[in-house]
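A protein chain is absent from this complex, but the other protein chains hold their places.
Let's turn to chain A:
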Amino acid sequence: MTAMQTTRRGFLAGGAGLMLAMTLPLGKARAQAAAAAAEPFAPNAFIRIAPDDTVTVMIKHLEMGQGPYTGLSTLVAEELDADWAQMRAEGAPANAAEYYNSAFGTALLIQGTGGSTAIANSYMQMRKAGAAARAMLVAAAAEEWGVPAEEITVKAGVVAHEASGKSSGFGALSQAAAGQPVPEDPPVKDAKDFVLIGTDVPKLDTVAKTTGKAVFTLDVFRDGMLTVVVAHPPKFGATVASFDDKAALEVSGVEMVRQIPSGIAVYATNTYAAMKGRDALTVEWDDVNAETRGTAELFEEYSKAVAAGGVTVEENDDIAVLEDAAQILEAEYQFPYLAHAPLEPLDAVIEVKEGKADMWYGCQFPTVDRGTVAQVLGLPLEDVTINVILAGGSFGRRAQGSAHLAAEAAEIAKASGRDGAFKLVWTREDDLKGGYYRPMTVHKLRAGLDVDGNIIGWENVVANQSIMTGTPMEAMLQGGPDATSFEGSSGLPYNLGAKRIGWAKMESPVSVLWWRSVGHTHTGYAVETFLDEVLVAAGKDPVQGRLDLLPADAVRERGVIEKVAEISGWTGSTRDGKGYGIAYVKSFGTYVAEVVEIENRDGVPHITKVWCAVDCGIPVNPNVIRAQMEGGVGFALGTALHDRITLAPGGEVEQSNFHDYPMLRISEMPEVEVAIIQSDADPTGVGEPGVPPLAPAMANAWRALTGTKQYQLPFSGAIS
């Protein structure tokens, strides 16, 4: 026990020193306070209590806007009985043994953020951590005051003994508490006693982000640091054949040019010089292994693949019953590649000094990245430190199974041939042309109705690339099909008669990645628009029709559909010249139904209002949940209206910046009303689940209003 504490403390002390240099994200006062506290009380890897009463929670999930700094700190503060004003948050460094994500399995410990798992996998862990710290503070107070621990109360950051009139803040007890044994399984509160969980505590990162003081990767500067941009091949799978750096080296500020596995790196004393130097490069590319097919050709091949049926990934009865249907409906859907386009493009800072590497960036898969950097630099794992700091959005982009960004940063350091600090910067063009897209996908759907309008069979074949194959994540598939390709087509709650789900795995050098809500980005659309069409063909109302297809035990599914119908005042698909559409999608354990109100403005869809009902179990912070639903709606809407990444014949990406990959603007943002279902189920995530229902609800509303069926996204592509 003692040895363990020492180890933890040693580790934390090292981490604290490193982080203090960087951490102004949450305000100068905090950094000064923490600096004054040479040795804060660290009951476990997650909590540090300083003599000035501040409680800092080490957040094991990347803060990229979805709220773990606030959410995980709330869980700790609840069981610690802290006052919210004394809470602080900081990114936990790469250390899988301490900070693994249990939702990713425990056979191999992986520290990472994704799948909307932050709250779900931390819920008991953070509460136990807080409860342990509380018990140690109480034990310390009991010892110091000579009173029974059972008579001591803790409330809003004050430890008190009523009979003797003694009381103390956490800070004054912190040194004594550090000497107390760590309870192994401290009891946690009953939900009815929650003080903070379920309330809208202010977000811990709001002030820093409103005043420009929050520190992101691009804001990190190290002594003697060079900024580096990389010329990547214009076609996926291409490599460098030869290059001429003469003109680049003549640009004032450019210090060196090096070839690395991912392209040609230009090192300069400032960002503009690095960009200008890159522009001056002449590079010949070897396209032998490159993707040269354009989007139109790819869609043709995908279309043939779904027609061939794919491999069966889910099946109950024989789908041949469709031959007996009174009415058969069919549709084929096309979904483009999509870029995540986090507003802070990819970036990372690496410093290599005397055989050790330190990194600072918004790292989403610390375990994978750390291993990769150690491998590239030929260093033992413990000599690679990753300081995880705030990320300016991700939406999946920074969760790289391939660790390509960390690898590129390490290759840059290595290729420099010397010790030094380097900031790798991707521009917006690098981002949009750089791959790791939501896979382009084709769906084929068939459904059969009997003479009474009952659905007797449902077939859905999906064609796309696998996200997991070819990355370290492939091991998680255990040889089976990649469910992230068709999740949401499989596992439907509805009674659809005989059912067959097929998957055709497509191959391409174009790199793909999970994009906020992953498979549900396309399966939710295909399933929920096609189902809507089938219900209307059967003469049913979209809301009642869905409810009728749910089995009796689908209580939570029914709950969000009924709630969204209620708050939207659902009376049918059209009303007063406006269209209304509903869609329901469960993703990552969270149930969401949305209703969209739409107007036809000279042939262009304009969404005026969105209602959203969400059931994510116990709502830890309702304000954050509402914010994620609002943001999910906007993110999905902008994409559905405008966005696609396409390849020209020959294989080059046709988009380059926000003029041809447009972001949603404030004028396009509808009013959003969110209802959170009260629940006592364990909490699930909200970062992604607000996204999938929006586009199908919008398409359903548009079809109801105009009769136009939208089998391709984005809307703008078909309308223009």
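Everything that follows uses one rule, which is that a contact is a pair of C-beta atoms (placed from the backbone, for glycine too) under 8 Å apart; a residue touches a chain by one contact, two chains touch by 3 or more; residues count from 1.
Here, contacts and distances are computed from a predicted model.
You can't see one chain of this complex, but its UniProt record names it "(2Fe-2S)-binding protein", from the set "Heme exporter protein C", "Cell division protein FtsX", "3-oxoacyl-ACP synthase" or "(2Fe-2S)-binding protein". The chain that is not drawn here is touched, among residues A:Asn270, A:Thr571, A:Thr608 or A:Gln678, by A:Asn270. Of A:Val283, A:Val306 or A:Ala627, it is A:Ala627 that touches the chain left out of the display. Shown as candidates are A:Glu344, A:Glu533 or A:Glu594; the residue that touches the absent chain is A:Glu344.
In the full complex, chain A touches the omitted chain through residues 64-67, 202-203, 205-216, 218-219, 221, 227, 252-253, 270-273, 276, 341-345, 390-395, 427-429, 623-624, 627, 630-635, 637-638, 657-659, 663-667, 669, 671-672.
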